[in-house]
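Every protein chain but one is kept in place in this view of the complex.
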Amino acid sequence: MSQATSNAASPDAETQLDIFRRMLRIERNDDATRRQIRQGRITAPYYSARGQEVIPATISSLLTDDDKICTIYRGIHDMVAKGMPLRPLWAEISGRVDGTCKGKGGPMHLTHPETGVMVTTGIVGSSMPIANGFAWAALLDGSKQVTIAYFGDGASNIGAFHEALNLASVWKLPVIFVCANNGFAEHTRYENGTSVDFISKRAIGYGMPGYTVDGNDPFDMYAHAHAAIERARAGEGPTLLECKTFRFMGHVFGDADGYMTKEEKAAAIEKDPLPAFRAKLIESGVATEEQLAELQQKIEAEVQDAIEFSQSCEYPSTDELRRDVFAEEIAA
Amino acid sequence: MSQATSNAASPDAETQLDIFRRMLRIERNDDATRRQIRQGRITAPYYSARGQEVIPATISSLLTDDDKICTIYRGIHDMVAKGMPLRPLWAEISGRVDGTCKGKGGPMHLTHPETGVMVTTGIVGSSMPIANGFAWAALLDGSKQVTIAYFGDGASNIGAFHEALNLASVWKLPVIFVCANNGFAEHTRYENGTSVDFISKRAIGYGMPGYTVDGNDPFDMYAHAHAAIERARAGEGPTLLECKTFRFMGHVFGDADGYMTKEEKAAAIEKDPLPAFRAKLIESGVATEEQLAELQQKIEAEVQDAIEFSQSCEYPSTDELRRDVFAEEIAA
Amino acid sequence: MSTDTMNKPAGEMLKMTGQGAVTAALFQAMQEDPKVLVFGEDVADREGGGVMGTTRGLSDKFGDLRVRSTPIAEQSIMGAAIGAAMAGYKPVAEIMLMNFITVAMDMVVNHAAKLRFMSGGQSQVPLVIRTLTGAGWQTAGQHSDHYEGWFAHTAGIKVVAPCFAADYKGLLLSAIQDPDPVLFIENSRTMFVPGEVPADQGPIPLGKARVVQEGTDVTLVTYSGMTYTCAAAAGELANAGISAEVVDLRTVSPWDKQTVLASVEKTGRAVVVTEAGRYFGPGAEIAATIQEELFGKLKAPVRRLGAPYCAVPFAKVLEDAYLVQPADVVATVNALVGKG
Partner (left out) sequence: MSTDTMNKPAGEMLKMTGQGAVTAALFQAMQEDPKVLVFGEDVADREGGGVMGTTRGLSDKFGDLRVRSTPIAEQSIMGAAIGAAMAGYKPVAEIMLMNFITVAMDMVVNHAAKLRFMSGGQSQVPLVIRTLTGAGWQTAGQHSDHYEGWFAHTAGIKVVAPCFAADYKGLLLSAIQDPDPVLFIENSRTMFVPGEVPADQGPIPLGKARVVQEGTDVTLVTYSGMTYTCAAAAGELANAGISAEVVDLRTVSPWDKQTVLASVEKTGRAVVVTEAGRYFGPGAEIAATIQEELFGKLKAPVRRLGAPYCAVPFAKVLEDAYLVQPADVVATVNALVGKG
């Protein structure tokens, strides 16, 4: 099911560079986050997506700020790829009032409507039914906007997945269901929780196109994401993309990884998409070593700035417990 | 997808008669129920299954009392087919203390463990996850018992369906998911709520065999039910059977049918499986007109006896509100 | 009991049921605001405008993009409502019966009610959930429960439960305009009862109770279907020379503390009557608050009446015993005032 449409779209040089830039921004930010946690500067549950960068980086290269995403606890890579600024992100995961959610939501509920980061949920499966609502609104608005619902392989076994894909198909909603199949749901191996060899086959049950894509290959991802997004913008309805990948850091920061073999983990890291794509860009002459080194410095500076900014921010006042429950503040 | 296994089992003469007997018992009971309601003798929501008799009649001909069923508000035909005695059934829908549930459950929650009628639910989809539990218990017991989960076409769009079929497949549970596809979910036409042309195709998403069967044809039903039940008893796991049928009396007693055309309803009634199978049995010499007339008298007498019994029963005492909440009675 | 039309601008009075009032409110809201959407199972006219007909005529008038029938999938119904609301629409989602909301609790509780807070005010979820419930029709254990207590206990969602036709219209109009999620409960014993509704009935503010009958000896605090029960009880008590004040909360959360406390301070006695279960039920909040605020000023303990601790039974005799009856209220009041 891995073939895209015959006339598969391919990213031009500029787009390839754009995808890589988003990947590197994700990776550098993830690296810094884990460092801050290790140093005890951030106290928050953290679900690293290291290894999964290609998926949102490629998809985001095909989206505008008007397009929307609904993502999950393991979704900071989706947000960074979508273009969310790092200062409010870092202030949020540091629990500061200048955080994008005033420190009330934290890493599992980051939200940034300006860049289309609409919902981040901590409940498995729940990104999908909500994404349908944004897609329905786009239909009502008569806009060409699309909504991406990000979720994992384990989430494809919960009821919300089924209800959301069925409704999206019956209503022909402009939504793309992007499953990051990293082979594990917490400590449970894919085949011990999922009854089908390819999640993309489930699309058959919804009369919807479904593809299994190499989530570590920006070209395969681009071809399929491009087709799905075009299809949605053309009013032809939803698509299910199963993107095969791997999470290098386990389920949550501190995870002992006991449920996977050293070999399979090593093998996956061996295929780390970031250095691979970097090398490819240089080989193919899309970019020079110097350019990419410079890009990396710029990104690291941006991350460093965000960290410093976050540390300079105030903590929220306890009055915040009475605010944003409803539009009207609750009386003390 | 309608073909059964090449060496499809076929019901012998005796079994054909047994299936017809179950069908007639369902139909006569349904007819009497609607009469009692029209006459105001029973005040209860009633979901007639007139037209759907073949499905449970055929399946039940392949089951023993040890095999279990979990069914729905539109499930009295499933229970009657399974062999539930009519006296406690009628006493229950009449709200009497001699009812199988002491008058506490009513028609939507009829239960009769002796004949394997384990759960009747009023919540769309909920028969399926619970059926898995009985099937798991059978595995643990090392028995050959199977569990049937009955549900409708509309129920195939709710989350519980998805979660139940996935778990049953991963755990290879001895359960058969029997979908009575009568073309409507309340007032909603199949295609306006369901995104796939054949519900049986959804089995692909669970690595499970799935078949679309003519739910009005005892021979097609028998072949597929036989294969599915054998498969379950052999420890090979679950099967999804989509049984095409039609409900002649609308969703609930008193339903105006405004959402369907007179033509399609007439066409369906034209193909009424009961007279059709009756004629076939006589044609093929399986039974004589006299035998079937006699059978009908016996059944009508049984129904009449149940009605009279139910009317002679007492109403429950209000103490019943404190009983069966927990094993231990609640103090007044 | 047409006091429900009190202090309304004089003008034509229309006879309609609570259901008619809900339909009228939906028409008016969709007419006035193109962002209002209506959807749920069977709600479009192709499906007969709802199994009860409450939404009849809406899709013919406003089109089937704004008025949509859905598959039987309450999680996807609520999810779509949440997303559309965040995108600037005002969805009125129907959950056919309250027991069915149990399959969509995650969407309602973890998402609709929390997204504004968790996003630090960036997200707004101005949706309405309309749902029907109530015992009295022998629909038994899975079709009649009053679970408003769960939602009143959930921060971020308002709970409205009218009794009278005019309130059904006015409160639904306000619920739709409200910038936050509102659960709107239609009670099956009051929804189909005719009442008088001013032709120009507009929004009635949420969170305001109404004294449907004034009295001096005891306050009956109630809402939804039990308002009829309490009014009937008040009538019987009057014959026995006991003057009962009946306060219809109309909104369960946030509830109108002021009106209730003022009434109980006056009467010195209170009985809280709900159709919801008594045990750990919504009546407990009201009783606990009254004793906290009026300690020392009460002539008697605050009593609570509600459903017994069991599922809703099928048999009519049991269902009648399950529901609080006027006689139960009368007996409780008699005991409080030291009579009978």
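Per-chain numbering from 1; labels A, B and C assigned in written order.
One rule holds for everything that comes next: a contact is a pair of C-beta atoms (placed from the backbone, for glycine too) under 8 Å apart; a residue touches a chain by one contact, two chains touch by 3 or more.
Everything numeric here is computed off the predicted structure, so don't read it as measured data.
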Exercise for the section: Tell me the shown chains the invisible chain touches, ordered by label. Expected result: A, B, C
Completion exercise
Of C:13, C:155 or C:232, the residue touching the omitted chain is C:155
Practice task
Identify the residue among B:45, B:75 or B:129 that touches the chain left out of the display.
Solution key: B:129
Handout entry: Option touching the unshown chain, where A:75, A:133, A:159 or A:205 are the choices
Key = A:159
Fill in the blank from the handout: Touching the unshown chain, subunit C contributes residues 75, 99-100, 102-103, 105-106, 109-110, 113-114, 117-118, 140-142, 149-150, 152-156, 253, 276-277, 279-285, 287-288, 291-293, 295, 298, 300-304, 308-311, 313
Fill in the blank from the handout: subunit A residues touching the chain left out here are 43-45, 92, 95-96, 101, 103-109, 121-125, 154-155, 157-160, 185-188, 192-194, 251, 256, 258-259, 315-316, 318, 320-322, 325, 330
Completion exercise
Contacts from subunit B to the absent chain lie at residues 70, 99-105, 109, 111-113, 118-119, 121-123, 126, 128-141, 147, 159-160, 162-164, 166-167, 170-171, 320, 323-327
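We adopt the following convention: only the chains that are shown with their structure count from here on.
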Handout entry: Length of the line joining the C-alpha centres of subunit A and subunit C, rounded to whole Å
Key = 41
Practice task
Mark out which residues of subunit A touch at least two other chains, giving numbers and ranges.
Solution key: 159-160, 162-163, 166, 170
Practice task
Mind pulling the residue numbers of subunit C that touch at least two other chains?
Solution key: 70-71, 73, 75, 103
